[in-house]
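A protein chain is absent from this complex, but the other protein chains hold their places.
In order of appearance the chains are A, B, C, D, E, F and G, and numbering begins at 1 in each one.
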């Protein structure tokens, strides 16, 4: 336990009172002026801090990429625009940008992928959110199986993939409109389902609220839900579960 | 066309101007003081007026039953309480009451049932609404196939009934919680699905709103929706379609 | 029943175990990589798959049109932009685009239209949604009667059309603002009404929610509801009913 | 103008500074300790203060009835319970209570009724709210025409009453469920319609919200709306308009 | 009564059966193909039909202006764009356009204005809606008193105008944000208040919903409400009341 | 700073490492098994912990009263039932219960009250919430001025109290229905207004939501809002401000 | 794969075509007439079917308990009333009922508990939901650590438990009111957090909606959400994750 080590250091004189006080008060972040980078996060969570790029000003975004790259040797950015890709590429020519998922990243090479996370979508319009989930999971080291366009209006397409879905440690179910996919998958498998409602649809879908309510009210066991269009969050949780299943965290 | 007949009667003198004026102004209802019984309805719609019993005062309820029985020789009442059953039974010993559906009726004997309407539920808690639908359809002359407890958390139970569902002229899908049943059925069959959201569930189901939104946003073709818990309405529409299919209206 | 045929084929040796297994697992779709075309749909539903064009990327849209055209000899696309029309026209010069309904289609010639579906609107602003409904129904083979601008603020305009509305096998009622049209029509006729709320209006109409709630709460029998602005869905259901009434499905 | 009179009184010495200050600060209410009776209201509005009985404690209710009776010689109470009727009757044996509208009143005899206010309902379940409106209007001196059970599911019943509705100075339209009545009436007449949504209905009517939205979004001119179940408010406004039309205020 | 005249005409032979039937079926509108102009409206309501210009296509707008001008010698259009003004001006050089209210009209000269309608706003941002109300009332013949920027955050500004507000036959209270103005005015005067919520505000005003709820729940008597930003509707109703008060309708 | 003192104690040996670790980990609460009494709260906030009685089981409630009484010599309980009063009185005969506010307390005698907090209500039905606020403020040592029944439907009643309201350090404005009171008061005074929406009203007030939205959207400066019916919270904040104004905290 | 085995059985003649067809159509449920017990569930999911007792009729509840007990030797029932406990105890004297969680169960003895699931609550009022979660997890074989009453209004109580929370394989965070607990825990640990909003609170909590929205919008990674008050669902998912972490499923 850190408290004890610190206190014993103080007692023995190897740590000064001032140092200890600073530790207790401000352990674990880097003051950037406009932001406090949570550098303690990797220790706490096993995941480095990720950058939500949307709306960030250029100079701040660049600074954050630099800071995180220096610390971790890689950076994951979500919801990046093509313009932001241009900006980061000038400084980091090896960065990669995916137009579907809007993920902008600098990634270490030769990363080993472990376990199995399945990412399913109801339709093709849900793929951008699904790719955000899949690529996040891959960045954090999960092997990913993609099962797209298996919505319940043609249930035989999903049933034909039951085998692939059942062997995953965690299944991410991405669906808009009425969002019924998560319930059907939940009824077919034994591992957890992370449901991601999307804003795909029109009329009374209210920007994804209909799918969110469907998933929260799911009659199937094993279904928990993240925010509308939050592929990143689902990829993160699926990796947490996948790591536990594989026995690494 | 009635206008023409009436006008020709006026022209030929077989109908007086006063009579014709009264016809034009007030054709088709019976003034009860507190209500205007829509006696023209059967002619317009092919269905006699039905009594929504819930909350009706005893003397008014009895009056309406008497009036309709006299006119049609049978009466269908929905959402009746056990107390109302007692009231009507005193006057009409042959009336029947079903505790599940809360339907109270006096029905002609030997009614021939035609065609095929399937009524499906997601769970057992949806059965009261489903029975209101089924018994309404039967009262109006439809043959009904019941397929209960086939919700999507165990999709194989539904798939095993595909044959029965496919041969119906119209399928009523009754479901609460997340309401995904209607979409799955819509994807399996060629005839129309009438979706009935129920208020079954808890938490964020908001009295059936979650199921209603699911069904309205259905990704499957052929699904239209009635009000929450409105089994009667679904039974009525299914009968309209069933009659069209059989060729009687 | 397919199961039995297949099993007997296996028993008699005309179908190998591998073939049968593949049939059971993946009957009825075409893997396009980014999508799984539901080629089994026509068999299940009597309607070929339709393309929701809005937001589809050019190369995917073209691929889907090609695939469906090859299979069915005709394609129906909804919510297409003028740009998408340009794209498809290059490859299919005989495709047709309607600026009001945004329907883009390649259609077989000499199609016989059967039965009668009436499409009514409350105002002129509801016509785009109504045309999506009407043209969908026509594409699928229904004869359509258009009765536009008969909203309840001038009820005599609707009453003058009662004859035309009554003889249809199914009536589609399209209305925004307060959406009262569906209830009034429901009270006038004996066949089913498919109500389509539109997002026409301003202020507290909340993108069509007010009309949706009006229609779902309709006091008239025989009214069921589809999603806001979902003309396509209404045209599809009306055709299902119309086919049943005419005796073809 | 009162300010000028008061100031001239001060100048001329007929009103003392203290008196004038008190007038300016506290003109027009009676301090009851637990309440401030707005005794100036009749002068400002032409209507005496009315008692909303629901939830009032017995001793307070009695005190308010006594105070208002002494001042005005009559009292109008709304939303009174049978128990409150018993309480008030002990002290005022000539008070009257109506079980339908829940109005409890002491009324001057021989009141002359003027003009014409029509009160319409869609169904019989809307009558309690309609009676609150009608009896309020009568208490304040309006002649009232009742037109009940003329909802749009049988539009001929309403059309047959067009004459009665057209000659009223103001029409109150009371409806629950989908609330379409107000729009249809608005389209038929030249005088203002006060729409009262009621909480009658079930499912997605959300305690009257569906009817409220319908009425607020009415496509007909001349329709304004009061709160759900607020018959009293509608009767008050209708009387304001009726008085203006007759030329008394 | 029209029915009687028509029937007597048929009886006496001055009207043929065919003519009479056509009259009964289609009295009172002009078929434009894309629309049914409600030419009977002026007779029913005392107000000619008004054009909601927003979103209308150019050729339809022009056609409607021509048709109505020919019939009535004047036309009132609401929610017109500057572009639509340009279009109409080419054909009708004497048309007038107001940039604040977005009213586009052709108006008869020398119109006499009667009675008194007061239009109040809470802030300056509410003026566009208020002007739509004021100019509508003026077009229909009402004299209008404008009392702007008297919101409740500085209640003394409103109180200073009490005299002007009290003498109006009807007061239109236009307010966004929290919409408290209508309640305060309702408490000060004896004539009806038409409350118009506006979409002015930000954050939790939800496009005017907060002001709408405030006004619908008003604790003051005599307040009824129209749709968010519906200045036209308020000007129409105020004129109905003003005409009744002056004794013309 | 506590950290420094603790660390210096560890360094000097006056505090053992174990003690210090315990301090760092668990300073400031009492483990009751079913609850963790926040005994550090008075030090952090200057206010002792208060008991929300509603729904607490008898044995737990009694235990908490005993624990807090022992520690502080007085206890404040909110939302207590008469039954809970009976329970506590057995053990603490000097406890006091107020039926209006539902406050149950054991209070030290001779408490000096400081400063000035004004509590205003729109109507008499808002008094229970107002008394919860007033009595909470008094328990915590504030002098309270009550100004009840001064809602905006009779604005002169409020204006007559302007003097009393202006001299308070903080004003609590309690109102249901449309909740306009807070805005009017905010416009009259220079000190902060704490607005408390109440669930008083009916129809579209949605359990206080209408008043909450009104207050959150207030056009007046200086208005901040607490939860619906949260008199306690308002009394607490007003006391915080009153203490700051008087110079004690 | 079952399909292959079945087909090879058919081919070799060890399975008749009829048997195989029955297998394909109806594998895995027991027809009870009123319900279809999903007996295949344990095989698919590793969890036996659980009984949601609330609202079930006595005879049906008993039948289901008998059926499941016979099949599995134990039964878990949630949301049971004391009356239902009485009913089941007559037949199964060894059943157990917990008044806090409303769990009614018959459980095998000597069950070994594995891994570690932490269940945290914000307040004491959240404990019933937390116990439903904890006891569900225990029934399914998870070891549970309870950390109750550590809400964010006294954050030191939570921080003092960081150690206990960090070592769990999955943390269930149960909170009503503003529901901030899940976000704070999510920021402290590396394993998944299952957030359970509760309906605890009043005013604008809207039956738990406020906590649900808080949790769905959590700024912390690793948080997914189940329905309001759905302790059972959280205990189920936590067990899925815990089993994966321990390496058993």
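Annotations for the structure displayed:
Simple rule for what comes next: a residue touches a chain if its C-beta (ideal position, glycine included) is under 8 Å from a C-beta of that chain, and two chains touch if they have at least 3 such contacts.
Note that the structure is a prediction, hence the values are computed from the model and not measured.
Among the chains on display, the ones the left-out chain touches in the entire complex are A, D, E, F, G.
From the options F:77, F:201 or F:233, the residue with contact to the unseen chain in the full assembly is F:233.
Across A:68, A:88 or A:228, the single residue that touches the chain missing here is A:228.
Residue-wise, the contact with the chain that is not shown comes from F:194, picked out of F:35, F:129, F:194 or F:211. Touch with the chain omitted from the figure is made, among G:45, G:84, G:218 or G:240, by G:218. Residue G:184 is the one among G:134, G:168 or G:184 that touches the chain not shown.
Residues of subunit G that touch the chain left out of view are 122-123, 151-155, 159, 177-180, 183-184, 186-188, 201, 203-206, 209-211, 213-221. Although one chain is not drawn, its touching partners on subunit E can still be listed: residues 124-125, 127, 148-150, 153-154, 156-157, 159-160, 202-205.
For subunit A, the residues in touch with the chain missing from this view are 25-29, 34-36, 38, 40-41, 55-56, 60, 197, 199, 207-209, 212, 227-230.
Everything below uses one rule, namely that only the chains that are shown with their structure count from here on.
Residue numbering shows that subunit B and subunit C use the same positions for more than half of their mutual interface. Measuring from the averaged C-alpha position of subunit C to that of subunit F gives a distance of 59 Å.
Per-chain CA centroids place subunit D at a distance of 54 Å from subunit G. Counting partner chains per residue, subunit B has residues 1, 25, 153-154, 159, 187-188, 203-205, 209, 212, 216-218, 221, 227 touching two or more of them. Applying the touch definition to all chain combinations yields A-B, A-C, A-F, A-G, B-C, B-D, B-E, B-G, C-D, C-E, C-G, D-E, D-F, E-F, F-G.
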